[in-house]
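Removed from the display is one protein chain of the complex; every other protein chain stays in position.
For reference, chains read A, B and C in written order, and residue numbers begin at 1 within each chain.
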């Protein structure tokens, strides 16, 4: 209820602050008997962690995960899995000044209004660092879904600031620091270098896709699969927009073109983005998100201080000039958590269902 | 868990099918002592109901609401408020053929895969008719929020198919069947007439705004105010995209322009759309949604039948050629339900909070 | 959260007041494809309803249930099932005086303190009449559990006031108005007649048993099966104590006698009452509850009025002199709802589990 648990049947409770002793999460509801070790989780954490290129924050965090519970002799037991990540590179002095002023576009102001006090060290609880435990939890969900249904999750950046990134192929994504699906990222690097020199930040657009999703996931009225995806994505730090399938392009589509035709071999297109009536079709879940530019920048901004007086703020310290760069593994993890939740819900209510019709092939022709 | 309850502290449980005997909802958690009668609810229901212009479905439903519980001598008692709306104009014969085929872009296919059976009469549970009880529940939330905080909710259509609708003023919205903020809707009427003649449907874009929202609403990690708004909006039938504030435009913004400056007189812009770090700033909540074109159209579409054989489907019956036309009061209601939920959550945890800083003026200069 | 929904996966939302137009519930999460009609529900409602003997309230209510949604062509569809029961015999005038005073032992005082106002007609929301929708929902759960696992539910009265009732056999239970497992109830009738003449009321003890419960239901830490049973039972109007298995007798037992020995043929006793470590053993769930004497009695009682002044209260109207008499079908229903919830939870998380050991025979030798 206070917003730190994600999901119900596969429930992930997140804790920690950017510069506290540790961050982590507790996963409750993981099915028992799955092989699981830290190595299954560390890979995705490494994809997200800071300090891996000059285009992201230079904070050095190993983000090494420790499993504190819920695993016995290498297998999940069905009891809560606590994942702990120690913070190692906090420099609280960087933030002393920030405690007195409110960065435009940042949660500083709203935290103080909501709680009456806030932990200003590195953004405290509002830091994007708190996505690390979700990436860890997402890795557990991904593993179970892959083992059980063959479901896989992929993501890539499709735009950074004014630079649209064409889709050349998934194989390029792991080979550059932008998660860009292109062979040559020199244009992106130049763009980021100029932005850094200007002391500014930029937004981004990221796409995330789940394949081999079982048909029938999602609840028809409120916990629609796409509604829960929107909730998960909009909950990622800095996200300002979410699209499923055709998204905003569907505004100008006609019914005769938007609705994906069905054939015995599968759907003939995927404007739906894998969801109809809130329930998965078995096609790829196809999601896009808009990420706003970072609010922590060294260019001076007009603001007020804690006494309500006008002032200027300049954010020093180590910050991502484009938080969208590290958003891909986060968005994948959140999508995996949504699918996991609904996979368990589906068998709770509908475990005995025999559809009169075999699912049609899950990808379009 | 099966997706028919919205909210936790102000929990609305929805029931019914398009062509069953009745639809309705149970509101649990309404604060006691508020004056409430059917008249407080009927107004919004009338704004949403079908058959009010030639541009929407011709089904005739009075959508007359009956309060079955939770109100005594004209005041809420704090116990569940059951709102019942009898269905009066069902023509089940229109749908006999549809039971055997799957409309492209419709929930027909996913329902049968999820449950193994479905109620095909008027779309059964997947019908947009089930938004009526939410409009009714939203009216209760709106009343409490207006009485308690002065919060108000408004919405309008900003695009219909290819036709962008400029914002001329809120005063125009109730004067035309499109909820369009323009004085002259003849272009929209012509567009819809041509679409109907073509036997096709179109999408729409709708904006919804809440004003005088208390500062501090929303949870910082998962139940962010904007995440819950995204969940609520994406859960409305046919919605494929959601934006808060600058939305997808923030992708190309710089940090120096996106972050809304603070001054003693208030924020100087509202790219945030009223939410920072998941928590309300006190500025207007500003939300946009993309609505896909209706899938029930009379133009023939390629599909399969329940035996998996290829066939064609033509949807007769009475359908909205643009479901976006009636979406405005629905989106307002869903936004009100989200704000209501978070208003109650806020005082649960933070009822004693004294912020060191008075909220700055809630609207931008 | 406001306490009118029972369960999560099989969630029953209850609404209505004793003398409002109707009472009822919405069941969300019922598995689809189960044959269901009003007749499947009416039987248990008839067992609970008032006016069936001189030993219970003389209010005449047919308690006729109407299915408003969730069933199509005689089968559940997986969508919410709304069950409506119209109130027909309200005599609000009986309660006019009561609105000003607080019955000792009744919720009158606490409602006014909690909500600031209350519906005094027939006890409003605090009336035991609100158990009727739970009996109806329980009938749906019972049917599914019987169809799916062969689970059955039985209950009986084991004590009424000072009169202990020996267990002679289940076959007697439906043959007398007390749900007493004895052939001859003349002693019970005499006891109740004398109590009525004295203008007083008495308590009761009721036992309820579930047989052929699947092994493995219940969560190990908090949502233990027995914890949820205790919650369900203590939530029934007037219940003041709950026991599982040996209950309070276990205080004086030794470990060598309490722990039920296991053998290949089954457990050799059932002190556990069918639950170990919060999880069902497959033995009978065996539950006992203590029900306090009715607080609405015609003997004058010392109290205060709404102005805080001392006064006397005499409760006229039609009341049960022993609410325990009609408690048996209610307790059965609540037990069924708990088992149903956990049956669905179990397959959500543990649907793939293969135990290395076949369950031992489910009843003791």
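Basically, a contact is a pair of C-beta atoms (placed from the backbone, for glycine too) under 8 Å apart; a residue touches a chain by one contact, two chains touch by 3 or more.
As the structure is a prediction and not an experimental result, all values here were calculated from the model.
Visitor: Give the residue, chosen from C:107, C:182, C:210 or C:343, that touches the chain omitted from the document.
Guide: C:107
Visitor: For a quick check of understanding: of C:43, C:150, C:169 or C:220, which residue touches the chain that isn't displayed?
Guide: Checking the options C:43, C:150, C:169 or C:220, the one contacting the hidden chain is C:220.
Visitor: Using the document's definition of touch, tell me which of C:70, C:120, C:138 or C:161 contacts the absent chain.
Guide: Per the contact definition at the top, the residue touching the missing chain is C:161.
Visitor: Identify the residues of chain A touching the omitted chain, counting contacts across the whole complex.
Guide: 1-5, 8-9, 11, 13-17, 20-24, 26, 28-29, 32-33, 66, 68-70, 72, 75, 77-82, 114-119, 121, 124-125
Visitor: What residue numbers in chain B mark contact with the hidden partner chain?
Guide: Residues 1, 8-9, 29-33, 78-79, 148, 220, 344-345, 347-353 of chain B touch the chain absent from view.
Visitor: Against the chain that's been left off, what residues of chain C make contact? List them.
Guide: Missing-chain contacts on chain C: residues 1-6, 8-9, 14, 102-107, 109-116, 125-126, 130, 159, 161-162, 195, 200-205, 215-224, 226-235, 237, 240-256, 258-264, 268, 271-273, 275-282, 290-295, 297, 299, 301-304, 306-310, 345-346, 348-350, 353-360.
Going forward, only the chains that are shown with their structure count from here on.
Visitor: Counting contact pairs per chain pair, which pair wins?
Guide: Here the largest contact count links A-B.
Visitor: Taking the mean of the CA coordinates per chain, how far is chain A from chain C in Å?
Guide: Each chain's C-alpha centroid was found; their separation is 45 Å.
Visitor: Using Cα averages as centroids, what's the distance between chain A and chain B in whole Å?
Guide: Roughly 26 Å, centre to centre.
Visitor: Calculate how many whole Å lie between the centre of chain B and the centre of chain C, each centre taken as the average of the chain's C-alpha atoms.
Guide: 38
Visitor: Of all residues in chain C, which are in touch with two or more distinct other chains?
Guide: 1, 8-9, 29, 32-33, 78-79
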